[in-house]
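Every protein chain but one is kept in place in this view of the complex.
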Amino acid sequence: MKKLINQPDRVVEDMLAGMAAAYPQYIRLLPDLNVVVRADAPVKGKVALVSGGGSGHEPTHGGYVGRGMLDAACAGNVFTSPTPDQVLAAIKAVDGGAGVLLVVKNYTGDIMNFDMAAEMAAAEGIETASVVVNDDVAVENSTWTQGRRGIAGTIFVHKIAGAKAQAGGSLSEVKAVAEKVIANVRSMGMALTPCVVPAAGKPNFTLAEDEMEIGMGIHGEPGTHREKIKTADEITAHLTEKVLNDLPFKSGDEVAVMVNGLGGTPLMELFIVNKKVAAMLAERGIKVFRTYVGEFMTSLEMAGCSVTLLRLDEELKELLAAPADTPGFKQL
Amino acid sequence: MKKLINQPDRVVEDMLAGMAAAYPQYIRLLPDLNVVVRADAPVKGKVALVSGGGSGHEPTHGGYVGRGMLDAACAGNVFTSPTPDQVLAAIKAVDGGAGVLLVVKNYTGDIMNFDMAAEMAAAEGIETASVVVNDDVAVENSTWTQGRRGIAGTIFVHKIAGAKAQAGGSLSEVKAVAEKVIANVRSMGMALTPCVVPAAGKPNFTLAEDEMEIGMGIHGEPGTHREKIKTADEITAHLTEKVLNDLPFKSGDEVAVMVNGLGGTPLMELFIVNKKVAAMLAERGIKVFRTYVGEFMTSLEMAGCSVTLLRLDEELKELLAAPADTPGFKQL
Amino acid sequence: MPLTAQELMDMIRAIGQTLEENKAFLTELDSAIGDADHGINMAKGFHAVEEKLPDLTGKDAGTILKTVGMTLVSTVGGAAGPLYGTAFMRAGMAVGSKEVLDTRDLVRALEAAIQGIKQRGKAERGDKTMIDALEPAYEAIEKEIAAGKEAGAALAAGVAAAEAGVEYTKGIIARKGRASYLGERSIGHQDPGATSSYLILKTMAEFLSGRK
Partner (left out) sequence: MPLTAQELMDMIRAIGQTLEENKAFLTELDSAIGDADHGINMAKGFHAVEEKLPDLTGKDAGTILKTVGMTLVSTVGGAAGPLYGTAFMRAGMAVGSKEVLDTRDLVRALEAAIQGIKQRGKAERGDKTMIDALEPAYEAIEKEIAAGKEAGAALAAGVAAAEAGVEYTKGIIARKGRASYLGERSIGHQDPGATSSYLILKTMAEFLSGRK
């Protein structure tokens, strides 16, 4: 394990301390809780957004705390959802009297921990609502199972619901627009290499020198299948087809695109992927409103990428285009 | 070699096409030249900034083209400086009548190619000036040698000189402030892993599983020495000491900090590094004005980081804090 | 049985020790069909529990179990945190403020724990979760005790049933938890949570029989 760390079991604490030191203009930490909150929280009268999840996905989630996005982010251990105590503390720190929206990704652990926190908040008289992001089309959506995972599409939920809250939307309005994003966003990813959870000290899976994993989860959960590595165009075509066919996205649709790196993939390669995504959308008569290429939802040092499409209407376009000012996502 | 690419010898073209597809609001390409220019270039009456260098350092350089930073960036092959033709075409495309500043990193190839372009531009009646960035303290500065390399400190030159040009500074004023940044910026980096130049197909060097290279160059040039990997705190202390002692930075100084990832290092680790940098500066009575943590000057998928400090005065603070809007560097 | 509050705490310590010993093993299992943290998380939670235990000296069994549950909830995270946390909290509620537990308390506590896990996680038997170890174990224990067996023997039967349950999880598709994303590819792997449940029950049985 080659990492710039001090102690494997202190990486989250060290990271958050370094993050708080870097960005006092944006954020502060709740002591001993691994919770990042807006420097100016609570914002009176504004619906607050709280998200969180396992660490190791940086800039998700703490990086999105700031004006126009999240009010607080709860950092669990690496790839482990935060505990109800953390979420409750976050809720209490950012509640400005207009209620709190919890943005949860569809993992058993995340849902249970956020649910328990919501129950505790209710007991303390704080109104919360929850949305569950499940954009990963790699996973079959069936009522018999857990359903789809939440991955990079979550950033669009943060951005758009955050803009709605910043614009003064009520809790039910903010929740409604978050659900609209969830209904219209689809993603799929792949990995070229595994990653190493610091506390585990070794790769969570192995891939041969000529293999890749398609449909990889952001916690190193195995994907749909493995195959020999192909060209960027072929890989991108596969991911994008799956995403396009799921909703499905159709000619005349207008979309936002996110090409997301998993941590170890250079930006150069993400742009090469985007070249193909853009070509495929153009071919199908789908219009691109905005494209985001970079590392938004990572898996430590894993090499690979995901492709996300969000179908937009006028409301979503306006909220997506609104300014945001956070350490990890800025828009003028 | 595991990469999301199509053809090893077409990565630069494919990347730029994907970049242009992603950011039409910011940039366009000069056909067949691998030159990125501002979408609205030339900006009449504004001093234009042209930079460039080998590819593989993304978001450097094309990512910094936009309002408040560069007017054009010339992309050479991976780790190979661009040719004079490219630089000349960039100069001609962005010259708004107020002259063009060339921001060059101190590598033999870069300097010669930009010099030849400047000679050609002069022949065509376009006024240019050049600055050479040489912030890497890993390399001895001696008049007998090539001198120090230019690395991540270059981003501060782009930002601050770009802000000066955006504010209407003359060519000599923009050049002067760029030189002030160069005089006050110092960096040093290290690598945990090598990277693979696509056309070469194999790592440019090898490091044992427990080794790191200190003073690593951003093109995989060997550093000052190798040693067994240490903790993030120890590594950061070494890099930061070297940087601090070089200028030297002193108690009472005010600085901007950049903790830069080389491509394969997760943001989590960069924040862990910043924790130590912040603590060391606080101990020494050096005040931090702004901190930037992320991937600014990468080396493909190399794992590792660099630490940059820039000593600020009032002028530099104001220009550093000015808004910028480019694909790779945004500030509200 | 009977089990004093002090012995209950020793039993919990023994469970913590077992989980610490099996940390790498459980994490390994979770890396095959999950996210490679189950052993780490469980060990971490029981470390926190162990630090809490000294403060609980003199407290009743219900308080001890509830505190263990709350500690797990607030330190483990992931799926296992709320699930095992809820289980211990419900077990504590089931035994109330008793100082010494008897065989009937054991059955009641187990039943409440499993109910809690099912409510929280909404999983059923056959979904390839800890339920596949716990529910058959409970049924075996309940049956043995109804038939007049004493706690040690009953628990031994429960452990055997849990072990069979773990074995059973190898053959089925996961429908809950992180492994469910794998679909067919989850077949062939034993469930980490079922395995930790089995290890917990085994440690309890060993403790009760041999006072391990």
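Per-chain residue numbering starts at 1, and chain names A, B and C are given in the order in which the chains are listed.
Throughout what follows, a residue touches a chain if its C-beta (ideal position, glycine included) is under 8 Å from a C-beta of that chain, and two chains touch if they have at least 3 such contacts.
The structure presented is a predicted model; accordingly, all values stated were derived computationally and were not measured.
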Left-out chain, listing which of the shown chains it touches: B
Candidates B:K180, B:H219 or B:R311 - the one touching the absent chain: B:H219
Candidates B:Y107, B:F156, B:F249 or B:F329 - the one touching the absent chain: B:Y107
Candidates B:R149, B:R186 or B:R290 - the one touching the absent chain: B:R149
Touching the absent chain when the full complex is considered, from B:N6, B:N77, B:T128 or B:T236: B:N77
Touching residues (missing chain, whole complex) on chain B: 54, 76-85, 107-109, 112-113, 115-116, 138-140, 144-146, 149, 197, 199-200, 204-205, 217, 219-222, 224
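Here, only the chains that are shown with their structure count from here on.
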Intercentroid distance (Cα basis), chain B paired with chain A, Å: 29
Chain B and chain C: spacing of chain centres that average the CA atoms, whole Å: 55
Residues of chain C whose C-beta touches two or more other chains: none
